[in-house]
Each structure stands twice: as structure tokens, then as C-alpha cells.
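Contents: one structure, followed by commentary.
A single protein chain has been omitted; all remaining protein chains appear in their positions.
So that you can tell them apart, the chains are marked A and B in the order they are listed, and the count of residues begins at 1 in each.
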Amino acid sequence: METAAGVDACLPIRSDMDLVWVRQHVRQAAGLLGFGLVEQTKLVTAASELARNTLVHGGGGRMETAGLTNGHTRGLRLTFSDEGPGIPDLERALGDGYTSGDGLGMGLGGARRLVHEFAVDSTPGVGTKVTVVSWADRSPRPRGEF
Amino acid sequence: MNHDLSGPVTGHVPVLRLGDVLLVTLQGDLHDSTAQQLQQDIGETVAGTGVSGLVIDISGVEMVDSFLGRVLAEIAARASLLAARTVVAGMRPAVAITLVELGLTLPGLRTALSTEVAMDLLAGSDPASRSGGPRQESR
Partner (left out) sequence: MPEHASTGQHGSPAREVGAFLRRRAEQISQRWADEPLFRTVFTVSRDEAVEAGRIVVDALAQVADTDQVHDPDAAGFTVVREQLSRMGAARSRAGFTTAQVSNDVDALRPPVENLLVADLPDEPTELVRDCTTALTVLMGTMRLVVLETALSEGQALIERQRLQLMEVATPVIKLWDGIVAVPLIGTLDSARSQVVMETLLEAVVDQHARFAILDITGVPTVDSLVAQHLMKTVAAARLMGAECVVSGIRPAIAQTIVQLGLDLGTVITRASLADALAYALHELGADIINATPGGAGHR
């Protein structure tokens, strides 16, 4: 199955400058795949949360993006991986941690609500891998949008 | 009133003083460090100038994540300690929908459709300000 050029990539997450590149790449890729503005914004925001997790809690890592096709629907898969300390209490990390400041796993629960599919694979001492998928036409665009 | 302040921004964030109000225009994609620097700068400027109001125009911002959301809330909280009221103006629909979905409703933050409305709100000339403008969540 062909996907639009410029979608598949692997970006390093080493600094807060890299977070900007991650957001820009995800926005561009989602645009190429035909995501509506709202879905695009949701996915970029989720990517921002997850990339910051990778940077702050995982000690840096990378994001891989891949275009997906399912019948007539196009999607984008983002995989964030690091070789950091891992998440000891996944249940807690997936809870709404955003109010507890810079707590561990902050943003995971929020990011989960912004995407269609969400999976975490974390082994203490080995690292963490978070995979999210969003599909382009699940949520229809409002009128007046291009 | 028409404050056309959407001029080119290179690296820095324009902070403008209009009488008793400080107007900050955020645009594009902010680095975390830029946002943190901004938080500090604004705090210092509000304290130094003694303005009574602060308007943060985010109509040019395409995404607000929990980090930037918290920065905005903290700016408002700090300004409020210095007796200045903060209004966040011009949030785009897609950004608002995403923030709500993220679980960040920013209670206690005053909002306005545009900088004009925000200025009116702070000047107290706005009819809707009788009831405090859009009601804020009590949570």
C-alpha cells in the first residue's frame, strides 16, 4: 500500500528543540494523510505530550512515524521509544497525572484520550515504548474547513 | 480599537504595554525554554510596571499542550498575586477542543474571543463583564 511521501520518518528526541521538530513533522504528516484540523491538532498535541515524556522521564529517545492504510481510511502511527528507567506503576501513570505537576508519566493519560489506539510497553530498567495510532476520517470535518 | 501586533516574531515574544494593560502575543510553536523564559519575563514586567491587566493573545498558536497550558495558568496565578487580572484571548476552536479532551479546562483563567474583547473586559466597559464575563468553572 502506498503512503504519501514525507510521512515515514525517525526523529531523535534529545532536546526541547527536538520537540518542535516532532510536532512539526506530525502536523505535516497528518496533513498529507488528509487529517481534519481538529484531528491534526489532537495528534500533534498527543505527540508533544509523549515526546516530552520520552525526553524528561526516558532521558531522550526517538519517535518513528508510519503511514497506515485500512481500506479507504488512512492513519498515522507514532512510536516513542527510550532506554530510560521505565514506568514502575503504569496504572498510576495512565491516570490523570496532569494536575500533579511534573509527576512520573505525566501526559500519558491525556495523550491516550487524544488518539484512537494507544499501547504502552515498559520494562523497568530497560525502557519504554509508547505506540499511538489515529485515523484520518473517524471524526468528520466541520463545514467551512478546507 | 484595533491592535495589529501580528508582526514578524523572531525568537522573542513581543510584550507591549498599552496604558494599564500588558499585551503579550504568542505565535507559532514555542520551545519549552522560551515559554519558561516568557513566564519569568512577564512576572517581572507585571511586578515592575504595576499594570492592572494582562492580555495573552494566543490566536496565532496552533497547539497548546499540558506544558504550555500550565505555563498560561501559572502566569495568570502569578499576575493575580500582583493584583493584575489576566485574560487569554483568541484560542482557536481546534486548540480548545484538544485541551478539553486532554482534560485541561484551565478553570479560573479568564478568556476572551479576541484581544479587543479582552481589553474591553479589563477596562470594565464590557456589558458582559457585569457578570464577570464567561462564567468560570467552580472546580
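The working rule: a residue touches a chain if its C-beta (ideal position, glycine included) is under 8 Å from a C-beta of that chain, and two chains touch if they have at least 3 such contacts.
Please read all numbers here as calculations on a predicted model, not as lab measurements.
Novice: Among the chains included here, which ones are touched by the excluded chain in the whole complex?
Specialist: A, B
Novice: Of the residues B:V71, B:A84, B:L99 or B:L122, I need the one that contacts the missing chain.
Specialist: In the full complex, the listed residue that touches the missing chain is B:L99.
Novice: In the complete assembly, which of B:L30, B:V46, B:L68 or B:M91 touches the absent chain?
Specialist: Touching the chain that is not displayed is residue B:M91.
Novice: Of B:T25, B:T86 or B:T111, which residue touches the hidden chain?
Specialist: Within the whole complex, the residue contacting the unshown chain is B:T111.
Novice: Mind listing the chain A residues that contact the chain we can't see here?
Specialist: Given the touch definition above, chain A has residues 38, 71-72, 137, 139-145 touching the missing chain.
Novice: Give me the chain B residues in contact with the hidden chain, please.
Specialist: 88-93, 95-97, 99-101, 105-106, 111-114, 117-118, 127-128, 130-131, 133-139
Please note the rule applied: only the chains that are shown with their structure count from here on.
Novice: For the complex, give me every residue of chain B touching chain A.
Specialist: Residues 29, 31-33, 62-67, 70, 93-95, 97-98, 101-104 of chain B touch chain A in their complex.
Novice: Which part of chain A faces chain B closely enough to touch in the complex?
Specialist: Contacts found on chain A: 16-17, 19-20, 23-24, 27, 37-38, 40-42, 44-45, 48-49, 52, 96, 98, 106-107, 109-111, 113-114.
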